[in-house]
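A single protein chain has been removed from this complex, and every other one stays in its place.
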Amino acid sequence: MATIITVNEPIEEPEPDALDYADPLGIRLGQAFRIPWLRELKIDTQVGTIWLGFWGVMSALLFAAGLGVLTLAAFDQANGQPWIIVKYFANLQIAPPEGLGPAPSLRGGGYWQIVMLLWAGSTILWAVRCYERLRRHRWRPFLLFAWLSAVLLTASIWVIHPLLVGSWADAPALGLNGDLDWAQNFSVLWGNFYYNPWHQLAIFFLFGSTMLWGMHGATILATSAEGSHHEDAEIVGLTSGSQKAILFWRWTMGFNAFPKSIHDWLWWFAVGTVLASAIGIVTTGTVTNDWYVWGVDHGTVLQYGPITREAINQHPRPMPDMPASGNAYEPAPGIQ
Amino acid sequence: MKRRQRVLGALVIVVTIAVGGVVQPLLDRSRAADRGTPVDMTLAGAGMQPLARATYGPVDQKAPLDFSTQPAGVPHTYAGGQLYNVQALKGLTYPQLLVQMGYFTQALGVQCEYCHNTNNYAYDTPTKKIARTMILMVGKINTVWIDKVHRDYPRFAVKGAVGCATCHRGAPLHDVEWNIVPVQYLDWPAKSTRQAGYVVNSMYSVAKSLGVNCLFCHNTADFVTLQYYPTNRIAHRMWQMVDAINHQYTPSNIEAITCFTCHHGAKWPSQLVQSATDEAPIEGIALHPEVHVNPGAYLDAGGH
Partner (left out) sequence: MATLEFESAYRKPGNTLFQLIVGGEDPFDFWVGRFYVGFFGAVAAVAIFLGVGILFVAVGQYGDWDLLRADIPPPTRAYGLGLAPFLQGGAWQMVVVFATVAFIAWGMREVDICRKLEMGFHVPAMFSLAVSAWLVLQILRPLLMGCWCEGFDLSFTGHLTWVSNTGFRYMNFYLNPFHAYAVLGFFLTAMVLAMHGSAILGTYKTDPNPAVEMRREDTFWRDYVGYSIGEYGIHRLGFYLAVYTLVMSDLCILTSGTLVKDWVDFWHPF
């Protein structure tokens, strides 16, 4: 198999560049080394070095600070007992405050806001690191746009949507079960997210991404004996491996991509996932507050039963049989 | 593959199985009432105030006799065979009353002195006063709430009426398994996803209390606007009932009742009063053979 995985060759080190010198924290950390048995897994054996860089270090510091606050909050919740933290780890969570202002107390949402600020900063700084390294290595900025799209989705969920609907408490809590609960509760509250067309599109792209990885990964692995995995070379000139890959799909489904264009497909499906999700989140609570009713109104969903439309407009909704006003209960006789 | 890699691979598999199969089940990720985190999982943490509850004052059977607080005409000693100070159970003869008392002791798993001052059974103790309101409550449950449900949804009716044992099940304090959010807080749309989360947690408690899943009442295409099954509407009434009971009858120093209190994991409660011989083996206070209890026997004058 024509795969070049080096084992005994010397470590590859990039030559420093003007951009590398300009960075105050511009060092490549430590010494790169080889893990020879990775060759059995047919992946690259060299590990390291990692570029520190000013932005990366700042980003890591902010991330670590956020982790520190999380740990503090965990001990606060567990009343200082470490075994409780281990035992209930999945249940520990830091929940956001109600409303849009600063939290009334640390436990009442303060921790959440602090960690959010720290990690938002960390995420933005990581994007700057991405941009800086891409320029240094003279890549086109596709990775940056992919990262920013993911950041846009995260911002939509944690910041933009809560701002639009007027409550931080619409964002997920920080915690394992807290996040999982949010996924379910968010969908229950906003009328079942399966009927949100942007969510449908996002799922299409998500499953499509996995399908494309299956297709592209399998195709390359199947033809790698003839060097189809040297994709940069194949883009310039097709060899027999890529020709077989192209023909396989052409004969199977009638059309095919090429060594360069398949990566367009890959990139747009992956980024499409997060972009469509972001739009789906932002349109929730603004375009509609109940996606099932939206679907019925727009002819995409069957109407399964009578829809109590007042339910989604009234706040609070009166219970059936309850008098619309006044106290439903009269005090029982004989009670002091 | 070299021998070292085989050993490493086997080690990885063993560790994964150990972590997954042995350690993980020991970690408690349950969602029961004891979530383990005091913060933010309580109503207070959500900024909601607990519902005002009925207050009876502390229950102290050993309080010294204070005749100044007794109703007029109550003798200081028990005059054998003569009934004094009977209010909620008016109209029963002495043997009938004793049978009734026998049911109480069985249903609550207590003895006479739990409610009575055994020197003077007519004496009013705090538990006796609570018992009176409980009797009123049972009558009200059966006539105001359950009867209505059975009339409107006859398919869901079951023979029998609620009695003491339905909730107490042989203990003075009822079983608390799940927490639910009072109905005042069940408004849609909820103020936020987090508020919705409290309701969803409550819903889980309701489902487990009845031994069903979400589809028993809901079509999950839309929880908010689809009142799909009659069970959904029945549940509304039941929730109002639970809330009214907690608001008016259950003492504030004990846990509120929940769906589980009566249903105990089944769609219909067991330990129902099935016939006249169960609870009121007396002519004139015959239990209706169908469902509802004859209100006249159990309610105080001026009741429902």
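For the reader, a short list of remarks on this structure follows.
The chains carry the letters A and B, assigned in the order they are written, with residues numbered from 1 in each.
Note that contacts are C-beta pairs under 8 Å (C-beta built on N, C-alpha and C of every residue); 3 or more make two chains touch, one makes a residue touch a chain.
Given the structure is predicted, the values throughout are model-derived calculations rather than measurements.
For the chain left out of this panel, the touching residue among B:Arg132, B:His218, B:His236 or B:His264 is B:His218. Panel shows subunit A; residues 3, 5, 12, 14, 28, 32, 41-44, 46-51, 90, 129-130, 133-134, 136-143, 146, 150, 177, 180-181, 183-184, 192, 194-195, 200, 205-207, 209-225, 229-233, 235-236, 238, 243-248, 250-252, 254-255, 260, 263-264, 266-267, 269-271, 273-274, 295, 299-302, 304 of it touch the chain omitted from the view. Against the chain not displayed here, subunit B makes contact via residues 25-32, 204, 207-208, 213-215, 218-221.
By our rule, only the chains that are shown with their structure count from here on.
Within the complex, the subunit B residues that touch subunit A are 1-2, 4-5, 26-29, 31, 35-40, 45-47, 54, 56, 87, 132-133, 136-137, 140, 183, 186-197, 200, 219-228, 233, 236-237, 239-240, 243-244, 247-249, 300, 302-303. Taken in their complex, subunit A has these residues touching subunit B: 37, 40, 76-79, 84, 86-93, 95-96, 98, 107-108, 165, 167-173, 177, 181-182, 184-186, 188-189, 191-192, 195, 289-290, 292-293, 301, 304-309, 311-312, 315-317, 319-322, 328-329, 331-336.
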